[in-house]
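For this depiction, one protein chain was excluded, whereas all remaining protein chains were kept in their positions.
Entry: subunit A
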């Protein structure tokens, strides 16, 4: 049984529909990408999973069970808008939050120390939040979300505002949690993170899911239409090949847009006829392109 199953949920605020018929499942040890432009309904979906608001229609199951107060202790949440008590010590507030999630004080203390060590900031235990830098506040916020060892974790823009070193640190932590069996719902605008972390995704647009499934499958639905070519010498006449719609000359290579994948072979032959080829690749569409296309097209 999957830890999290969202089935045909609908949520309306007055006459505005925030989420319309969304379904997805997250299995154990999986990071699920929930993508969409601003206002697409991601936050509402997360709030429904967290039980803050109830869906008007549809069903959300946690290990097969419907929502109840007891489920709260197995949910972890990192909200998009970060917030902690600025004037209260890190240890006080994290332990408080852990206790609210049903942990004993002692366990919470041990876990907090463990996490602070892991992030190499054990000295923050007795510091007030307002004394920390933004990136370090974010680490504390992350600890608040995972301290009680949730089985389902919801991360809304987990890596925003962090420097590359800290992004890597948190990313590897998220991967570790995944490998330990945590089911993670992951929302971000950084598509490269999604490609790196997620197996399955849903792209939402204007409250509806518009694209759903494993990333690999999704990519197959989109034509491979970019060819990268770089050769020893200059390659001429690429534009003349039938099926090539555009050629962009870059510093050491050419980027061609093709109508279908088999046109790529013509490009390769054409180039080989002129000299040795150093690099040739038929590019998969990036998730970024897919996202912009999917969401952008529907904007019109």
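Here, a residue touches a chain if its C-beta (ideal position, glycine included) is under 8 Å from a C-beta of that chain, and two chains touch if they have at least 3 such contacts; residues count from 1.
Note that in this section contacts and distances are computed from a predicted model.
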{"item": "Omitted chain, identified by the protein name its UniProt record gives, among \"RsbT antagonist protein RsbS\", \"Aspartate carbamoyltransferase\", \"Cysteine-rich domain-containing protein\" or \"ABC transporter permease\"", "value": "\"ABC transporter permease\""}
{"item": "Full-complex contact with the absent chain, from A:79, A:135 or A:243", "value": "A:79"}
{"item": "Residue among A:63, A:96, A:125 or A:280 touching the omitted chain", "value": "A:96"}
{"item": "Which residue of A:4, A:60, A:90 or A:144 touches the chain not shown here", "value": "A:144"}
{"item": "Residue ranges of subunit A at the interface with the undisplayed chain", "value": "11-14, 47, 50-54, 69, 72, 75, 77, 79, 81-86, 88, 92-93, 96-97, 99-102, 144-145"}
